[in-house]
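A single protein chain has been omitted; all remaining protein chains appear in their positions.
Lettered A and B in written order, each chain numbered from 1.
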Amino acid sequence: MNEQQTNLYRFLIALADDSIVLSHRLSEWCSNAPYLEEDLALSNVALDYLGRARMFYQYAAEVEGKGRTEDDLAYHRNEREYTNLLIHELPINDFAFTMLRQFYLDVFYVKYLQKLSLSQDKMIAAIAQKAIKESRYHLKRSEPWIIQLAQGTEESLNRILVAKEELNDFIGELFDMSEWEKSLAENGISVDRESIKAEWQAYVQGFFAQSDIELDSVELRVHGGREGIHTEHLGHMLSEMQYLQRAYPGNEW
Amino acid sequence: MSQEHLRVYEVFVRSSRGLDHKHVGSLHAESPEHALMYARDCYTRRSEGVSIWVVESKNITASKESDVEDFIDPMTDKPYRHATHYVLPDSVDNM
Partner (left out) sequence: MTQTHDNSTDNLEQKLAEFEQKIADEQKIEPSDWMPEAYRKNLIRQMSQHAHSEVIGMQPEGNWITRSPSLRRKAILLAKVQDEGGHGLYLYSATETLGITRSEMIEALQTRQAKYASIFNYPTLSWADIGAVGWLVDGAAIVNQISLQRTSYGPYSRAMIRICKEESFHQRQGYELMYEMAKGSAEQKQMAQDALNRFWWPSLMMFGPHDTDSAHSAQSMKWKIKRETNDDLRQKFIDQTVPQIEVLGLEMPDPELKWNEERGHYDSGEIDWEEFKQVINGNGPCNHQRLKHHIKAHEDGEWVREAVRAYRAKQKPQADNQVA
């Protein structure tokens, strides 16, 4: 792979990791949601992200050209090789935390995928065009949840505020550009994340205002995901996710 | 033991363009908007529909079995409302 290809590969892996890790978290809600309808709805979101992860991994494997499969990439890299942004890997916590993270990410992805769907790379553009429809729907779902929880009871508002506090340090990384990502953006393949930051902030702030909540300043605080520096949570997630592949190497499942 | 106390909505799905909306079941939700989203996630997981209606169950007024005598039965003695009532020659019977 030349430098451009290496960057492209890294980019695809990063987006796939973001998706698989979040999908894993969302799937943990299965049979644990506040009621049955929400159980099914959250599983649908998890399936959307799983689908996204598979498309990015498959394309990454193709770009790499070493005959590896989506499963090789998902199941045979360790936590230092995973490059998801940290916000995706945080444990599901309570329903307020899960939905607030979802809301933040839904707003982000609606804007990000909009731009990514214009990528010079036809495959990436196609994946983004499919994914943005999902994210628009996710946002339609997460917004009323945030409003209802923020304007529901004292307890639910409190839980939203706690979640906001806990998520705050991890938002900045969404808008951080590594060198290789910058180079891809200059070539019209990826998106300048920084350019979305102000829009994202304005949107979230405006939305929060309905419920008299304030968004804290969005700055780069905790980061490292793209370099494989994670929270302690990821290792546990991967040991669970990868257990069978690791315990029985070479088997087909 | 806490109860759910969510509202019950009836769900109607149009399976493809040109067909009627058909009752498929019900679900629990707090608002019509939420009911619509849940209907999408719960009743059309295999793209069974192109359009969904939800209506709160309590807003449906239904006829009663006990009313059948004066409500339904009087409609059954009007054979002239049915095509088979009219006998035509075989050659034009497709009419």
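The rule we apply is simple: a residue touches a chain if its C-beta (ideal position, glycine included) is under 8 Å from a C-beta of that chain, and two chains touch if they have at least 3 such contacts.
In this text the structure is predicted, and so the values were computed from the model without any measurement.
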Residue of B:Val8, B:Val50 or B:Leu88 touching the missing chain in the full complex: B:Val8
Residue in contact with the excluded chain [from A:Ile147, A:Met177 or A:Val218]: A:Ile147
Among A:Leu8, A:Leu22 or A:Ala53, the residue in touch with the chain that has been omitted: A:Ala53
Residues of chain B in contact with the chain not shown: 1-8, 24-28, 30-31, 42-43, 45-46, 57-58, 60, 62-66
For chain A, residues in touch with the removed chain: 20, 24, 27-28, 30-40, 43-44, 46-47, 50-51, 53-54, 57, 70-71, 74-75, 94-95, 147-149, 151-153, 155-156, 159, 237, 240-241, 243-245, 248, 250-253
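The working rule: only the chains that are shown with their structure count from here on.
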Chain A residues within the chain B interface of the complex: 35-38, 40-41, 44, 140-141, 144, 148
Partner chain A, residues of chain B touching it in the complex: 4, 6, 27-31, 33-34, 37-38, 41-42, 45
